[in-house]
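The complex appears here without one of its protein chains, the remainder shown in place.
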(Lines give C-alpha, C1' and ligand atoms only; values in the text may rest on other atoms or scores of the structure.)
Protein backbone atom coordinates (compact mmCIF):
# COMPACT_ATOMS: atom_id res chain seq x y z
CA UNK A 1 0.00 0.00 0.00
CA UNK A 2 1.29 3.44 -1.00
CA UNK A 3 -0.20 6.78 0.09
CA UNK A 4 1.25 9.98 -1.31
CA UNK A 5 0.31 13.55 -0.49
CA UNK A 6 1.92 16.86 -1.49
CA UNK A 7 1.60 19.85 0.83
CA UNK A 8 2.58 23.46 0.28
CA UNK A 9 3.62 26.00 2.89
CA UNK A 10 4.75 29.60 2.81
CA UNK A 11 7.97 30.22 4.75
CA UNK A 12 8.88 33.54 6.41
CA UNK A 13 12.49 33.40 5.20
CA UNK A 14 15.51 31.65 6.68
CA UNK A 15 14.68 29.34 9.57
CA UNK A 16 13.03 26.07 10.54
CA UNK A 17 9.32 25.30 10.52
CA UNK A 18 7.93 22.35 12.53
CA UNK A 19 6.04 20.04 10.15
CA UNK A 20 5.75 17.08 12.55
CA UNK A 21 1.98 17.50 12.99
CA UNK A 22 1.40 17.81 9.21
CA UNK A 23 3.28 14.55 8.66
CA UNK A 24 1.69 12.76 11.63
CA UNK A 25 -1.82 13.64 10.42
CA UNK A 26 -1.15 11.96 7.08
CA UNK A 27 0.26 8.90 8.84
CA UNK A 28 -2.74 8.68 11.21
CA UNK A 29 -5.18 8.82 8.26
CA UNK A 30 -3.28 6.19 6.28
CA UNK A 31 -3.85 3.36 8.77
CA UNK A 32 -0.52 1.72 7.91
CA UNK A 33 0.47 -0.66 10.68
CA UNK A 34 4.09 -1.18 9.76
CA UNK A 35 6.16 0.64 7.15
CA UNK A 36 8.05 3.80 6.25
CA UNK A 37 7.14 7.48 6.00
CA UNK A 38 9.25 9.47 3.52
CA UNK A 39 9.25 13.29 3.50
CA UNK A 40 10.78 15.11 0.53
CA UNK A 41 11.09 18.81 -0.32
CA UNK A 42 11.00 19.71 -4.04
CA UNK A 43 13.54 22.57 -3.87
CA UNK A 44 17.32 22.98 -3.85
CA UNK A 45 17.30 25.82 -1.29
CA UNK A 46 15.44 24.10 1.55
CA UNK A 47 15.88 20.88 3.56
CA UNK A 48 13.93 18.44 5.67
CA UNK A 49 15.69 17.55 8.94
CA UNK A 50 15.11 15.88 12.29
CA UNK A 51 16.03 18.12 15.21
CA UNK A 52 15.64 18.35 18.98
CA UNK A 53 12.11 19.62 19.60
CA UNK A 54 12.13 20.77 23.25
CA UNK A 55 14.31 23.89 23.30
CA UNK A 56 13.82 26.33 20.39
CA UNK A 57 17.28 27.76 21.14
CA UNK A 58 18.72 24.58 19.59
CA UNK A 59 17.43 25.74 16.22
CA UNK A 60 18.79 29.24 16.75
CA UNK A 61 22.23 27.75 17.48
CA UNK A 62 21.92 25.55 14.39
CA UNK A 63 21.32 28.71 12.36
CA UNK A 64 24.33 30.36 14.05
CA UNK A 65 26.50 27.40 13.10
CA UNK A 66 25.36 27.39 9.48
CA UNK A 67 25.68 31.18 9.11
CA UNK A 68 29.30 30.94 10.23
CA UNK A 69 30.14 27.74 8.35
CA UNK A 70 28.46 28.65 5.03
CA UNK A 71 28.37 32.48 5.18
CA UNK A 72 26.26 34.59 2.81
CA UNK A 73 28.05 36.55 0.12
CA UNK A 74 31.13 34.29 0.01
CA UNK A 75 33.50 36.14 -2.40
CA UNK A 76 34.82 32.81 -3.79
CA UNK A 77 31.40 31.86 -5.22
CA UNK A 78 30.61 32.79 -8.81
CA UNK A 79 26.88 31.85 -8.77
CA UNK A 80 25.78 35.20 -7.32
CA UNK A 81 23.16 36.61 -9.73
CA UNK A 82 20.26 35.44 -7.54
CA UNK A 83 21.62 37.12 -4.40
CA UNK A 84 24.29 36.54 -1.73
CA UNK A 85 22.18 33.82 -0.02
CA UNK A 86 21.39 31.66 -3.07
CA UNK A 87 24.55 29.57 -3.56
CA UNK A 88 24.77 29.28 0.21
CA UNK A 89 21.21 27.90 0.27
CA UNK A 90 22.16 25.18 -2.25
CA UNK A 91 25.14 24.13 -0.13
CA UNK A 92 23.10 24.11 3.10
CA UNK A 93 20.48 22.00 1.37
CA UNK A 94 23.06 19.46 0.18
CA UNK A 95 24.74 19.25 3.61
CA UNK A 96 21.50 18.70 5.50
CA UNK A 97 19.40 16.79 2.97
CA UNK A 98 16.25 17.16 0.87
CA UNK A 99 14.45 14.19 2.35
CA UNK A 100 14.28 11.65 5.14
CA UNK A 101 12.61 8.35 5.97
CA UNK A 102 11.07 7.46 9.33
CA UNK A 103 9.81 4.03 10.46
CA UNK A 104 6.03 3.78 10.93
CA UNK A 105 4.55 1.43 13.53
CA UNK A 106 1.00 1.10 14.84
CA UNK A 107 -0.20 3.98 12.66
CA UNK A 108 2.35 6.58 13.76
CA UNK A 109 5.89 7.74 13.01
CA UNK A 110 8.29 5.97 15.34
CA UNK A 111 10.14 9.15 16.35
CA UNK A 112 12.24 9.44 19.50
CA UNK A 113 10.83 11.62 22.29
CA UNK A 114 12.96 14.62 21.27
CA UNK A 115 12.83 14.19 17.48
CA UNK A 116 10.77 16.73 15.53
CA UNK A 117 10.51 17.04 11.73
CA UNK A 118 11.44 20.48 10.38
CA UNK A 119 11.37 22.10 6.99
CA UNK A 120 14.39 24.37 6.84
CA UNK A 121 14.19 27.43 4.59
CA UNK A 122 17.70 28.52 3.57
CA UNK A 123 16.84 31.67 1.57
CA UNK A 124 16.63 34.94 3.51
CA UNK A 125 13.24 35.84 2.00
CA UNK A 126 10.02 33.84 2.31
CA UNK A 127 9.14 31.26 -0.35
CA UNK A 128 6.33 28.87 -1.19
CA UNK A 129 7.71 25.36 -0.52
CA UNK A 130 6.17 22.06 -1.63
CA UNK A 131 6.92 18.80 0.13
CA UNK A 132 5.62 15.29 -0.53
CA UNK A 133 4.88 12.69 2.12
CA UNK A 134 4.97 9.08 0.85
CA UNK A 135 3.80 6.25 3.09
CA UNK A 136 4.28 2.61 2.25
CA UNK A 137 3.77 -0.52 4.23
CA UNK A 138 1.02 -2.87 5.27
CA UNK B 1 6.28 -7.57 3.03
CA UNK B 2 7.53 -5.40 5.90
CA UNK B 3 9.77 -6.59 8.76
CA UNK B 4 10.61 -4.18 11.55
CA UNK B 5 12.89 -4.69 14.53
CA UNK B 6 14.14 -2.25 17.18
CA UNK B 7 17.51 -2.89 18.83
CA UNK B 8 19.14 -1.15 21.77
CA UNK B 9 22.85 -0.75 22.44
CA UNK B 10 24.88 0.97 25.13
CA UNK B 11 27.58 3.28 23.70
CA UNK B 12 30.87 4.07 25.48
CA UNK B 13 30.67 7.78 24.64
CA UNK B 14 31.72 9.65 21.53
CA UNK B 15 32.74 7.38 18.64
CA UNK B 16 31.46 4.92 16.06
CA UNK B 17 30.14 1.43 16.69
CA UNK B 18 29.96 -1.12 13.84
CA UNK B 19 26.35 -2.37 13.56
CA UNK B 20 26.75 -4.05 10.15
CA UNK B 21 26.42 -7.57 11.60
CA UNK B 22 23.32 -6.61 13.64
CA UNK B 23 21.65 -5.28 10.51
CA UNK B 24 22.80 -8.17 8.31
CA UNK B 25 21.41 -10.74 10.74
CA UNK B 26 17.95 -9.18 10.51
CA UNK B 27 18.18 -9.10 6.71
CA UNK B 28 19.29 -12.76 6.56
CA UNK B 29 16.35 -13.85 8.75
CA UNK B 30 13.83 -11.84 6.72
CA UNK B 31 14.30 -13.80 3.47
CA UNK B 32 13.55 -10.75 1.33
CA UNK B 33 14.84 -11.32 -2.17
CA UNK B 34 14.71 -7.76 -3.46
CA UNK B 35 13.99 -4.58 -1.54
CA UNK B 36 15.32 -1.96 0.87
CA UNK B 37 16.78 -2.04 4.37
CA UNK B 38 16.27 1.17 6.36
CA UNK B 39 18.21 1.86 9.57
CA UNK B 40 17.05 4.69 11.84
CA UNK B 41 18.32 5.97 15.20
CA UNK B 42 15.71 7.46 17.55
CA UNK B 43 17.91 10.21 19.01
CA UNK B 44 19.05 13.72 18.06
CA UNK B 45 22.62 13.23 19.36
CA UNK B 46 23.63 10.16 17.36
CA UNK B 47 23.75 9.23 13.67
CA UNK B 48 23.77 6.21 11.39
CA UNK B 49 26.43 6.42 8.67
CA UNK B 50 28.19 4.32 6.06
CA UNK B 51 31.96 4.46 6.39
CA UNK B 52 35.09 2.72 5.11
CA UNK B 53 35.41 -0.50 7.15
CA UNK B 54 39.00 -1.64 6.54
CA UNK B 55 41.19 0.87 8.40
CA UNK B 56 39.91 1.98 11.84
CA UNK B 57 42.10 5.08 11.56
CA UNK B 58 39.54 6.41 9.04
CA UNK B 59 37.01 6.71 11.87
CA UNK B 60 39.59 8.38 14.14
CA UNK B 61 40.26 10.96 11.41
CA UNK B 62 36.52 11.44 10.96
CA UNK B 63 36.32 12.23 14.67
CA UNK B 64 39.28 14.62 14.32
CA UNK B 65 37.52 16.43 11.50
CA UNK B 66 34.24 16.76 13.40
CA UNK B 67 35.96 17.87 16.63
CA UNK B 68 37.64 20.67 14.72
CA UNK B 69 34.65 21.59 12.55
CA UNK B 70 31.98 21.48 15.27
CA UNK B 71 34.03 22.02 18.45
CA UNK B 72 32.66 21.40 21.95
CA UNK B 73 31.87 24.40 24.13
CA UNK B 74 31.38 26.84 21.25
CA UNK B 75 30.92 30.22 22.98
CA UNK B 76 28.39 31.34 20.32
CA UNK B 77 25.90 28.61 21.29
CA UNK B 78 23.21 29.42 23.85
CA UNK B 79 21.85 25.85 24.33
CA UNK B 80 24.52 24.90 26.90
CA UNK B 81 22.60 23.70 30.00
CA UNK B 82 23.11 20.03 29.08
CA UNK B 83 26.88 20.37 28.71
CA UNK B 84 29.44 21.68 26.18
CA UNK B 85 28.94 18.62 23.90
CA UNK B 86 25.14 18.68 23.63
CA UNK B 87 24.43 21.35 21.01
CA UNK B 88 27.44 20.07 19.11
CA UNK B 89 25.92 16.57 19.13
CA UNK B 90 22.68 17.89 17.60
CA UNK B 91 24.62 19.60 14.79
CA UNK B 92 26.78 16.53 14.10
CA UNK B 93 23.62 14.42 13.95
CA UNK B 94 21.96 16.77 11.43
CA UNK B 95 25.09 16.96 9.25
CA UNK B 96 25.59 13.19 9.10
CA UNK B 97 22.00 11.91 9.29
CA UNK B 98 19.71 9.90 11.57
CA UNK B 99 18.97 7.19 9.04
CA UNK B 100 19.93 5.51 5.81
CA UNK B 101 18.53 3.10 3.24
CA UNK B 102 20.46 0.27 1.60
CA UNK B 103 19.33 -1.91 -1.31
CA UNK B 104 18.68 -5.58 -0.44
CA UNK B 105 19.26 -8.31 -3.00
CA UNK B 106 19.29 -12.09 -2.62
CA UNK B 107 18.70 -11.85 1.13
CA UNK B 108 21.56 -9.48 1.99
CA UNK B 109 22.39 -5.77 2.06
CA UNK B 110 23.99 -4.79 -1.23
CA UNK B 111 26.89 -2.93 0.38
CA UNK B 112 30.13 -2.17 -1.42
CA UNK B 113 33.21 -4.11 -0.28
CA UNK B 114 34.41 -1.25 1.95
CA UNK B 115 31.05 -0.01 3.23
CA UNK B 116 30.24 -0.69 6.89
CA UNK B 117 27.22 0.57 8.83
CA UNK B 118 28.07 2.55 11.97
CA UNK B 119 26.10 4.05 14.79
CA UNK B 120 27.89 7.26 15.73
CA UNK B 121 27.54 8.48 19.31
CA UNK B 122 28.11 12.23 19.46
CA UNK B 123 27.85 12.80 23.23
CA UNK B 124 31.08 12.44 25.23
CA UNK B 125 29.46 10.12 27.80
CA UNK B 126 27.91 6.70 27.07
CA UNK B 127 24.20 6.46 26.34
CA UNK B 128 21.60 3.80 25.63
CA UNK B 129 20.70 4.16 21.93
CA UNK B 130 17.73 2.58 20.16
CA UNK B 131 17.68 2.01 16.41
CA UNK B 132 15.02 0.45 14.19
CA UNK B 133 15.69 -1.69 11.13
CA UNK B 134 12.82 -1.77 8.62
CA UNK B 135 12.94 -4.19 5.70
CA UNK B 136 10.51 -4.08 2.84
CA UNK B 137 10.39 -5.85 -0.48
CA UNK B 138 9.39 -9.17 -1.93
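Labels for the chains are A and B, by order of writing; each one numbers its residues from 1.
Just so we're on the same page, contacts are C-beta pairs under 8 Å (C-beta built on N, C-alpha and C of every residue); 3 or more make two chains touch, one makes a residue touch a chain.
This one's a predicted model, so the numbers in the text were calculated from it and none came from an experiment.
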Out of A:10, A:31 or A:130, which touches the unshown chain? A:130
Please identify which residue in B:15, B:83, B:107 or B:137 touches the non-displayed chain. B:137
Against the chain that's been left off, what residues of chain B make contact? List them. 34-36, 49-52, 55, 57-58, 60-62, 64-65, 68-69, 95-97, 100-103, 105, 110-112, 114-115, 136-138
Write the list of chain A residues that the hidden chain touches. 1-2, 4, 6, 38, 40, 42-44, 69-70, 74, 76-79, 87, 90-91, 93-95, 97-99, 101, 130, 132, 134, 136
